[in-house]
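As you look at this complex, bear in mind that one protein chain is not there, while each of the others sits in place.
Showing chain A:
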Amino acid sequence: MGTRIERRISRHLPEEIIEEILHSLPSKSLLRFKCVSKRWCSFISSKQFIKRHLKKSKIDTDRTNRSLVSSFRRSPDIVGFMSLFRGPNTTLDPRYLQSLLDDDIIATLDSNHCCMGDSTYDVRILGSCNGLVLMNIENYHYLFLWNPCTREIKKIRCTRPAFKKVYGLGYDEYADDYKVVCIFFSTRRTTSQTEVYSLKADSWKKIEHFDKGSNYPPMCESGKLVNGRLHWLMGHDDNDLVIISLDLVEEKYEIVAGPKNTENICFGSVLNNLGGYLCLITTSSVTGHQSVWVMIEYGQTESWTKIWTCSNSDDAMKMWPLPNDGIYNGKNVWCKYVWCARLVYMVDATTEPICYVESLVSPFGDK
């Protein structure tokens, strides 16, 4: 059956108009409306629809279909759980986590990800792309590719031991393929090796390793996806910030120059995606001031622009991008170039929340 509905299914509205309407619906409603008829089900499940729906969701200016996901430790004895932010206090049921480890990996829960409890898993969220979230669980030799919206989860075997591993998740537009990147470091200062997992091929392969500039491991575990490339902020020994980028189509590394004049020495810097821009949050070792830099034109070094400086180091302990293209620092929300006075409810996450677009993209690829 074709992905487009050819026949009139409605005496009220023609099918091309129904298609337009369905593209504007949130993913949860669409999953429910698979029950309307076989035709609606096959249409909503079609690859073409999922792509168009995703495209529309990504340009939605109201950002209503964005969510945050983060992992937490509730106490020192590693009690990990995850939370999905749509509204306050929506937390993923740890039973759901348990189900990740079972063979039956598609969990069915009766609650709306809302119950809280103890779990002994230390879950790390490593990236997100087009509604898919990449995560791993400490001491567990799998990666998980998860669509929180459809609740589908795919396990990906990743067994190679390493001193340190960093990851990334991205989409290769040319091959129409999702790719998981893993960079392995065998010791603190050795050359790294990179492997890429292709969802289409369902296998890992080695690609060129990164051999330019610093060989210190990156300062965070997850690569940031901007402009179809994954970015990591590498460790450094001479105060220079080195950002490496990996083109997911070519599978080749490049260096992205950081901002000039970053004021004194920067440490504890964080790389991120702020509303589609490559964003760098730096901390001055002299003043403790934090600054937010944005690369306005991707690839243009001179377009790095400081959009905000936080002088109160108490305020600046954590600074995380939010789905509405704002920044959250544990206290206030900064968005659209003005400080909002309103407080945001957010539990103290131990890891940086990751924003994802709600989509129907399947972690199993084209079924």
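For the reader, a short list of remarks on this structure follows.
As a convention for this text, a contact is a pair of C-beta atoms (placed from the backbone, for glycine too) under 8 Å apart; a residue touches a chain by one contact, two chains touch by 3 or more; residues count from 1.
The rule is short, and it goes like this: contacts and distances are computed from a predicted model.
Selecting from "Trafficking protein particle complex subunit", "SKP1-like protein", "Translation initiation factor eIF2B subunit alpha" or "Sedlin", the unshown chain of this assembly corresponds to "SKP1-like protein" (UniProt protein name).
Within chain A, the residues in touch with the undisplayed chain are 9-14, 16-18, 20-26, 28-29, 31-41, 108-112, 151.
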